[in-house]
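Right, I'll just put the structure down here and ask away after.
What you see is the complex with one protein chain gone and the rest in place.
Think of it as A, B and C in the order they're written, each chain with its own count starting at 1.
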Amino acid sequence: MNGVHDLGGMHGLGRVDVEDYEPVFHNPWEKLVFGTMVATMGQGLYNLDEFRHGIEVMEPAHYLTSSYYEHWLETIEKNLIEKGVIDRGELDARTQEFLKNPEAPVPQREDPELADRLLQLVHGGASSRREVSAKPRFEAGDRVRVRNVHPHGHTRLPQYVRDKQGVVERVYGAFVLPDKHAHGEGENPEYVYCVRFDAEEVWGDSAEPREAVSVDLWESYLESL
Amino acid sequence: MNGVHDLGGMHGLGRVDVEDYEPVFHNPWEKLVFGTMVATMGQGLYNLDEFRHGIEVMEPAHYLTSSYYEHWLETIEKNLIEKGVIDRGELDARTQEFLKNPEAPVPQREDPELADRLLQLVHGGASSRREVSAKPRFEAGDRVRVRNVHPHGHTRLPQYVRDKQGVVERVYGAFVLPDKHAHGEGENPEYVYCVRFDAEEVWGDSAEPREAVSVDLWESYLESL
Amino acid sequence: MSVERTSDSQASEAEIAARAKALESLLVEKGLVSTDAIDRVISAYESDIGPMLGAQVVARAWSDPEFKKLLLEDANAACEQLGIGGMQGEHMVVVENSAQVHNVVVCTLCSCYPWPVLGLPPNWYKYPQYRSRTVMEPREVLKEEFGLGIDESADVRVWDSSAEIRYFVLPERPEGTEGMSEEELASLVTRDSMIGVGEPRDPEETR
Partner (left out) sequence: MSVERTSDSQASEAEIAARAKALESLLVEKGLVSTDAIDRVISAYESDIGPMLGAQVVARAWSDPEFKKLLLEDANAACEQLGIGGMQGEHMVVVENSAQVHNVVVCTLCSCYPWPVLGLPPNWYKYPQYRSRTVMEPREVLKEEFGLGIDESADVRVWDSSAEIRYFVLPERPEGTEGMSEEELASLVTRDSMIGVGEPRDPEETR
C-alpha cells in the first residue's frame, strides 16, 4: 500500500534525533512488547509479513506520532485478535484493570521448554528463503525496470523506485513473497534481487552527486528492459 | 517539497466523510480565520504561495489531524510573524487572555473604505496571470515529460506525475511561478499548461480503466519528449 | 469499551478559538484590519456566494446554446454575463459531462475550488481522504462514497486543480425537463453535480 510508512524521500519530518548512550529498552513495557512479539510470532501465531502490514494500516497520523514499540503493540493486538487468539473485549477489560492497578503483577507461568525453543530461534533464526526449481529470470548486470504498481495490500516495493530503471547487482535466491504472505495467500517464493539505482534516476535534479541506492526487490516487482 | 500535503495516490486515509447539510462555517472562529485571511492577504501582507507553503511545512501528523481552518490559522500566524506584522509573544499572551475569558469581545474598529476594497476583491478577484513577451514553449497536442524534481521548497508539481509522460491539452497563459513566489524570489511568470495523463501511465497496473487525469503545470516543470 | 486515544486536535477547540480572536484583536489594534471589513467578507460567503450561483450558470447553459458555447470556450466571460465572478475564480474552466465522459474535480495539494460559482468547499473536498483517492480510483470513490456509478463504457476525466485555473462541471441536463424555466432548472443543479461527484436532482422528485 502507498502508506505513510513508505517514507523514502519524504520531506518535512525534521532533524534526526540521536540519543547518546541509548538503552536497549526505554522502559519495562517496551521489554514486554518485544518479548511478546518473539514469543507469539516465534510460535507461528502470525507471520512477519502480517506483523509488518498490521503496522502499515495504522491511522497515518498515529503512525507518525507513536513510538516504535507502540507500533508493535498495535500490530500484535490486531493480529492476535484477527486470528481469534484473544478477544478485543477481554483485552480492553484487562487493560482497564492494569490502568487502575499499574503495579499489579502479570501472572507468572513457567515453560522452560518454550523458553529453550525461543532462545534457539533467537540464536538460530528462521529463514524465509525457500528452494525453488525455477531459474532466476535476471542475472547480475541485467538492466531492469521496476513495475509501476500501487497495490492496496502489503508490499515491500518502496514507492520511490517504482517505474525507475536500475541494474541487478546480486541474485539472492528465492524468498517468501510478502505481498501474498501478509494476506494469507501462501508463500509463493520468488527470487530476490539487489538492484542498484543511480540517484539521478531516482531523484532527478535533486540527487546528490556520486550516489547510488540499492534496493532488494522480488522478481515480480521487476520487468526486463 | 515532498510533504504529506501532496496526497494524490496515498492509501490508508479511510473513507470520505460527507456531512449532510453542511454549513459554510462550523463555528465562529472559522469565520474569524476566514475573514482574517481575506483581510490580510487581500492587503498584501503575504501572498497566496507563502500562505500555501506555510501550511505545507506544518508537522506532518499535525497537518493530518487538524482541521482546515486550523491550517489557515497556522499559516496566517506564521506569515504575519515572519513578516514582522505581529510578534509571537504578544499573540501567545493575547491567546491566554481569551482562553481565560472566552466571551471577551474582540475590539471593534470600523473602516468602511477597507471593507469596500475587500468586497471588491471578493467579487472582482485578483489574477496571478501576467503578460509575458516570450512565446509558449509547448502547444496543444505536444507530448511532454514531467521533470523528476524533489525541491525542498514550495512547488505545485504533485509527486504522482513526476517523471511521467502526458499530452498538452490547453495552454493557459503565463502565471506567477509559485516555486519562487513562495520564497520571496519574485513573480517569474511562466506559461501554465493543462497536461493530460493516461491513468495507466501514472498508476500502472493499478489504474482504473478509461481514466485520465489532467494536471495544470508550469513550463519549467516540463520537458519535451 | 475502547482504549483508543482520541486525536489531540479535538481537545483544543477552545484554544484555537482563542488564537483566532487574539489574532484578529491584534490586527484590529494595529489598524491593519477592521471588524466591519471582516464581517462583510464573512457575510458575503455565508449569504451571497454559493452553489446557487453555479446552478444559475448551468441552468442558463442548459437553456441557451449560445451561452453554453461561450461557457465552454470562456467560462469567465459567460459567468460575467450573469454578474458572477471573483476571488478564486479568476480563471475558470467548465468541463462538460456526457454519456461518454464523466468529469470530476479535485485538488490533491490543497483544496482549490471555484468560489464564485460554488462558494466555499465542503469539508470532504478539503480533507485527505477525497484528495488522496480521487486521482487514483475515481470510479471507486464515486461509487463507494457518493453512490454514483459511472458506466463502464464512459471515460472518467479527473481534473487536479494544481495551478490557478478553477474547474467546474457542466452536468448533463436531466431527462423530463423539457419546457422548464431557467429558475426551475437551477433548482435541480446540486453542488455535487458541479464537482462531478453527483448528478442533478431528478425533476420527478422535486415536483
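The rule we apply is simple: contacts are C-beta pairs under 8 Å (C-beta built on N, C-alpha and C of every residue); 3 or more make two chains touch, one makes a residue touch a chain.
Nothing here was measured: the structure is a model prediction, and the numbers come from that model.
By the touch rule set out above, chain A reaches the unshown chain at residues 5-11, 13-19, 22, 24-25, 27-29, 31-36, 38-40, 43, 45, 52, 55, 62, 64-68, 70, 73, 76-77, 80, 85-86, 90-91, 94-99, 102, 104, 106-112, 114-115, 117-119, 121-129, 156-158, 160, 170, 172, 175, 192, 194, 199, 202-203, 206-218.
Here, only the chains that are shown with their structure count from here on.
Chain centres computed from CA atoms place C at the largest separation from chain A.
If you average the Cα atoms of chain B and of chain C, the two centres end up 16 Å apart. Work out the mean CA point of chain A and of chain C, and you get 41 Å between them.
Across the assembly, chain A contributes residues 61, 150 that each touch 2 or more other chains.
For chain C, residues that reach two or more other chains under the stated contact definition are 7, 136.
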